[in-house]
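Every protein chain but one is kept in place in this view of the complex.
As written, the chains take the letters A, B and C, and residue 1 is the first residue of each chain.
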Amino acid sequence: MSLDCTPAELQAVYLSRDLEDGELGAAGASAAIPMAAILLARLTHAPNLQIAGEMFVNPRPRRLWNSMLDDRALGACEASETFLELFGHSHRGLDFFFHNGMQVDARGNINLHFVGGTLERPKMRGPGAANISYAAMSKRFYICTTVHSPRTFVEKVDFVTSPGFLDGPESMKAAGLKGGPRFCITPLAVMDFDPATLRMRLKSVHAWSSIEEVAAKTGFALGIPSDVPITPPPTARELELLRGTVDPEGLLRS
Amino acid sequence: MSLDCTPAELQAVYLSRDLEDGELGAAGASAAIPMAAILLARLTHAPNLQIAGEMFVNPRPRRLWNSMLDDRALGACEASETFLELFGHSHRGLDFFFHNGMQVDARGNINLHFVGGTLERPKMRGPGAANISYAAMSKRFYICTTVHSPRTFVEKVDFVTSPGFLDGPESMKAAGLKGGPRFCITPLAVMDFDPATLRMRLKSVHAWSSIEEVAAKTGFALGIPSDVPITPPPTARELELLRGTVDPEGLLRS
Amino acid sequence: MSAPANRREKRIAAEEAGALIARALADGDLLAIGGLFKQGRPMALVREVIRLGRRDLKLVSSPGSGFDVDLLIAAGCVAETFLPAVTLEDRMCPAFRGAVEAGTLTAHCVDALSIIGGLLAAANGVPFQPVAAWKGSDVPAHNPLVAPIQCPFTGAALYATRAIRPKLALLHAQEADVYGNVRHLATMTYADQLIARAAETVIVSVDRIVPPDEIVARPRETSIPCIYVDAVVEIPYGAHPTGSFPLYSIDEAHIEHYADLAEAARRGVDGARDRLADYIAAQVHASPRQEDYIARAGGAARMRALEDEAATL
Partner (left out) sequence: MSAPANRREKRIAAEEAGALIARALADGDLLAIGGLFKQGRPMALVREVIRLGRRDLKLVSSPGSGFDVDLLIAAGCVAETFLPAVTLEDRMCPAFRGAVEAGTLTAHCVDALSIIGGLLAAANGVPFQPVAAWKGSDVPAHNPLVAPIQCPFTGAALYATRAIRPKLALLHAQEADVYGNVRHLATMTYADQLIARAAETVIVSVDRIVPPDEIVARPRETSIPCIYVDAVVEIPYGAHPTGSFPLYSIDEAHIEHYADLAEAARRGVDGARDRLADYIAAQVHASPRQEDYIARAGGAARMRALEDEAATL
C-alpha cells in the first residue's frame, strides 16, 4: 500500500477499480483522469474493456494528454469514427462515461452553461457541453472534478446541462431516466447517492482530508453517515502500472 | 459519317451528345449503354462531366461491363461512397440519370415491379428497383431500353415504379414533380414527349428501321410528326473513341 | 501502450459458425446480408443458414440482391423479403420470381431509401428516418415500412420510414484482426457498415485474418470497428461465387449455371426441380467445409483464374 500519490492519481486508481471487464465506455474533453482510469483498468483487471463512443476505438497512447479528442491523445487506435457514429452511440448509450462540471448539485446534476443571471445574459458563461446525452443514455456515469469548493458543489444547479438525479426519484421517473451518476470523486473525497432520496452523501474521505474539510467545502448539506472510512489508497502494483505505463510523463503528478 | 454500328453503339453515342460539360450524373445496374455514353461524353465535349451518385466518383474502367455497381466496373475511381451518401444524392437529385423498364408507358412511366395480377400475387414479378428517387428528384432522365416491343411499350404501366410524366401535366403538378424523361432511345428509334400532352412521340428513326416498324412495335398510339428524320449516325471520331477507348472489348457490338 | 495481452478473441473457427448462427437466428427472424448484387456477399455463411434448415426467414440486404437471396429462396428458407431489387442484373432471379408468382413468398414493395433509411435509423438509435424523395411513385403507398408525417418546422408533407433492426447480420470482407476489427479492401462497401451498426448480432467472414498491428497501423481504413462485431471467421473465398475485390472476381459462369437450373425449375421443365435440388445438395449440404465447396466449385485452378481477373481490373 502506498499513500504517496497525488489526488489525481488516487482519483484515477479509484475510478479504475469500478470499471468492469468487457464494458464499453469513454470520456470526452479535458479527461486525463478518466483516460488514466480506463487505461489502468485494462492493465489490471479488465483486458476486454473497450474504449469507444468518442470517435475512436481502443486508443493506445504513449502517454497521457489532457484531451481525449485529438490525434495526440490516441497515439494509435484500432478504428476511427466520426460524429456520425457518435450520434448513434449517444442514443444507445455506453456502459460508463465521465463528467466534470462548473457546478454540480446535491443530486449530481451538472451545469456547464451559466452561473448567475440568465442563459441569455449570464453573470458567468461556461463552455457549454458537446454531448449532453451520455449522462441520460449510458448505464452509469462518474462525476470527477479537479476542484472541491462551495462554488462548484451547490444545492441546485442554475441550469441542467446534463442530468444527474434531477429533483429525486419522482422527477427521474417523470423524465424516463434510469442510470445516473454512480459516485462523485474529487481531490478530497468520494461521494455517492442515498438510494432513497438520491442526494449526495459522503462515502469516503481521502487520507489527506477530513470529514470537516469536505463538509466545509461542499455548498450544500452533505449527508454524513456514521461510519466514513478513508478512501483506500492505490496498491503498489496499481501505482507502478499507472506511473510506468499509463502516465510515464507524470501528468497526474504535476 | 459511319453507319456501320450496332443499335447499342448508336444509343450510346446519341445519349452522349445530350450530356453537358460540368454536369453530374450516373446510371445504376445493367447500364453498359449509359456508362458508355457518359465515358464517351467526357472524351468528346464534356471533360468536366462528373460521374457520381452511385457510391463511386469518376470511375476509370479499362473496359465496359454490364453493371456499374461492382468494383469490376470501376477499374479505379477518385473516391468511393456508400448507400449512406446515396441517400443524400437521392434527395438532392442528379443532373441526369438513366432508366430502363420492364414496362414503359406512353407518358414515360416505368414499371419494374409486376405485370398482370396484383402486386401481392402477380402474373409476372419483375426485379423491383433499388432507387426509385432519381427519376423524381433529378433534373432529367433518359429511358434507354434494349428491346422495343408492344409488351415493353404499353399505354399505361401496371405499376409506377419510377414516375415519368404520370397522367400528364395536371397530375405532375399535383405530385409536385418537375424534371422527367428527356427522351427515350431504343434499338429502333428515339422518342420524346409532346410538351403540351407529355405523351411520347417519334423523334427520329434509326437508319435500319422505319416509322412503320416503330409504330407496329409500340403498344400504344405513338405520336408521329409529319417530319421524322433518320437518327444521326455516329461520327468517325465518336466511333473511334467508343471502340478504341471506352469499349475496347466490344460489349456493345456483341 | 499496446493492447492488453489477455484480451479475448472474436475470431471463431469455421466449424463454429453454424452453431453461432443457430443461436442468433431462429425461424421467422429478420436476417440481413451484406454486399450488393454479385460483390461481397457472405456466401459461405449463407450456405450455413441453408444447412441449418432455417425456415420462414425475413430477408433484408443492401438495396440490390441476387444470387444468395435466390439460393435461400430455392432452398425453402424464406417467407418474406424486404429487398428493393432482386436480380442477377442481366437476367431475373428465377426462384424469387417463381415463388412470388406462386404466392409462396411475400416480396414487400420497398426501395433503397426505405431500407437505407431504416438501417440508418436503427444505427442512429431513433425510431424512424424522414424521407422526402418519393414523388410520383406507387412504391411508398404499398411499402409496409412507411408512414406519412409532417415536418414540424415547414409543415411540409413527407414520409417516415421505420427503423430496421435485423436479428442477425452476415457480412463478408477481405480482412480482419482476431479482435473483430474488419477492413474492406474493396472499393465498394455498400451498406455493410450501416448493417453492422443496425443489427443485433454481426458475424463477418473474411478472406484472411491479419495481425492486429496491421489494423492499428491504418485505423481510418478499419471499415467496421470491433465494437459492432460479434464474431469474425476466416473463410478463404468465402464470397464465392460472388466477388471479393481486389482478391478475386465474380464467378459469372457459376452463377449462370445456377440460374439456368433454377429457371428451368421455375418453368417446370421435366426433371429440372431434381437437378436444382441436386445442385443444392452438392454445393451446400454435401460441402460443409469450405475446402470441399471450393473443390466442387472448380478448385485452385478456378480460384486462380478469378484472382487473375481481379488483379487486371
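Please note the rule applied: a residue touches a chain if its C-beta (ideal position, glycine included) is under 8 Å from a C-beta of that chain, and two chains touch if they have at least 3 such contacts.
All of these numbers come straight from a predicted model, not from anything done at the bench.
Novice: As a test of the contact rule: which chains in view would the missing one touch?
Specialist: Counting the whole assembly, the omitted chain is in touch with A, B, C.
Novice: Return the single residue from C:I12, C:L52 or C:I149 that touches the missing chain.
Specialist: C:I149
Novice: Looking at the whole complex, which of C:D90, C:E200, C:E221 or C:E309 touches the chain that is not displayed?
Specialist: C:E221
Novice: Can you work out which residue in C:P127, C:P211 or C:G299 touches the chain that's missing from view?
Specialist: Looking across C:P127, C:P211 or C:G299, the contact with the absent chain belongs to C:P127.
Novice: What does the interface between chain A and the hidden chain look like in terms of residue numbers?
Specialist: The list for chain A reads 29-30, 55-56, 61-62, 66-67, 69-72, 74-75, 77, 80, 82-84, 86-87, 90-91, 112-113, 119-133, 135-137, 159-163, 166, 172, 175-177.
Novice: With the missing chain put back, which residues of chain C would touch it? List them for me.
Specialist: Spelled out for chain C, the touching residues are 121, 124-133, 147-149, 151-154, 156, 158, 160, 162, 184, 187, 189, 219-221.
Novice: Please identify, in ascending order, the residues of chain B that touch the omitted chain?
Specialist: For chain B, the residues touching the absent chain are 24, 39, 42-43, 47-48, 50, 52, 56-58, 60-62, 74-81, 85, 87-88, 90-92, 245-246.
Everything below uses one rule, namely that only the chains that are shown with their structure count from here on.
Novice: Using each chain's Cα centroid, which is most distant from the centroid of chain A?
Specialist: B
Novice: Just give me the whole-number Å value for how far the CA centre of chain A lies from that of chain B.
Specialist: 59
Novice: Averaging only over C-alpha atoms, locate the centres of chain B and chain C and give their separation in whole Å.
Specialist: Result: the chain centres lie 29 Å from each other.
Novice: What is the distance in Å between the mean C-alpha positions of chain A and chain C?
Specialist: One centre to the other, that is 41 Å.
Novice: Going through chain C residue by residue, note those that touch at least 2 other chains and give them in order.
Specialist: Within chain C, no residue contacts more than one other chain.
Novice: Residues of chain B touching 2+ other chains?
Specialist: Within chain B, residues 84 contact more than one other chain.
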